[in-house]
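After this line comes chain A, so read on.
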Amino acid sequence: MREQPAWSAPDPTPGKGLWLLRAKVFDATDLKRAITRIGHEIVERNHGAGDIVLIGLYTRGVAVAERLAAAIASFEGVEVPVGALDVSFYRDDIGLRPAPSLRPTEVPVDVTGRIVVLCDDVLFTGRTVRAALDAVIDFGRPRAIQLAVLVDRGHRELPIRADYVGKNLPTKWDEDVRVRLAEVDSEDGIEIWDCVEDQDGEVEP
Partner candidate 1 sequence: MKHLLGIDDLGAEGIGEVLGLAEAFLEVTKRDIPKVPALRGKTVVSMFYEDSTRTRLSFETAAKRLSADTMTFTAGSSAVRKGESLLDTVRTVEAMGIDAIVVRHRSAGVPHRMAGWTQASVVNAGDGWHEHPTQALLDVFTLRLHRGADLAGLRVAIVGDVKHSRVARSNVKALTALGADVTLVGPPTLMPPDLSGWPVRLSNHLDEVLGTMDVYYVLRIQRERIGEALFPTLREYAARYGLTEERLARLADDILIMHPGPTNRGVEIAAAVADDPRSVITEQVANGVAVRMAVLYHLLAGDGRRPPEVLGELEAARA
Partner candidate 2 sequence: MPDLVLRGGTVLDATGERRADVLVRDGVVTDVGPGVDAPAGAHVLDVEGCIVGPGLVDLHAHLREPGDEDAETIETGARAAALGGYTAVVAMPNTDPPIDSAAVVDQIRRAGRDAACHVSVSGCITKERAGAELAPLGELHAMGVRIFTDDGACVADGGLMRRALEYATALPGAILAQHCEDPALARGGHMHEGPWSSWLGIPGQPGEAESVVVARDLSLCALTRARVHFLHLSSAASVDLVRAAKARGLPVTAEAAPHHFTLTHASCAAYDPVYKVNPPLRSDEDVAAIKAGLADGTIDAIATDHAPHPKEEKERPFDEAPPGMLGLETALSLTLTELVAAEVLTLAQALALLSWRPAVIAGLEGHGGPVAPGRPAHLCVIDPEAVWDVDPARLASKSRNTPYAGRKLTGRIRHTIYGGEPVVLDGVAQR
């Protein structure tokens, strides 16, 4: 690991310069409440948990799906199946960026006739969700596909909207919203980061 100054962190969009934490919007407790609320909303909207399949989008979306399944199991007593989807092969930017490494796609049940709830941490341009829609439809013909996200930060480039949102967070294009989940990041929270110095070494005012 390269040496980092204390106030910066590994950058998920590499090559984009130096970042500074501006605000912590959610802490662990806020996150827990949001998950519980979304879990209830999913069950309410779909009149029960029976036909639901939660499919998380790598990486943190999978953790979101698993937490939602745990929440639903705790108050509804139903074990909702959880799947994981790697949408790399469906992306619209293949060939434009280095291909991210893959994780195994696992869809444990037949999706035909069921309600698929895609789960992700942040909804931004909508392109990842578009790719996920194509992928899910290759697995079968769901009765409906819904979308649950922890953060909607705006700046949609496609006509995609989330059915369930943890927090609406209007942001500037060049900010970064980072969801921390203990399974992946060793703590829970939602943070907003600013770019202090972009990749050309320019310093923002």
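The rule we apply is simple: a residue touches a chain if its C-beta (ideal position, glycine included) is under 8 Å from a C-beta of that chain, and two chains touch if they have at least 3 such contacts; residues count from 1.
If you want to know what made the cut, all candidates are chains of the complex that A comes from, given by their letters.
Predicted model only: the values in this text are computed from it and were never measured.
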| item | value |
| --- | --- |
| Neighbour of chain A by the touch rule, complex-wide, chosen among 1 or 2 | 1 |
| Sites on chain A touched by candidate 1 in the complex | 1-2, 10-12, 14-15, 59, 86, 88-90, 94-106, 134-135, 138-140, 184 |
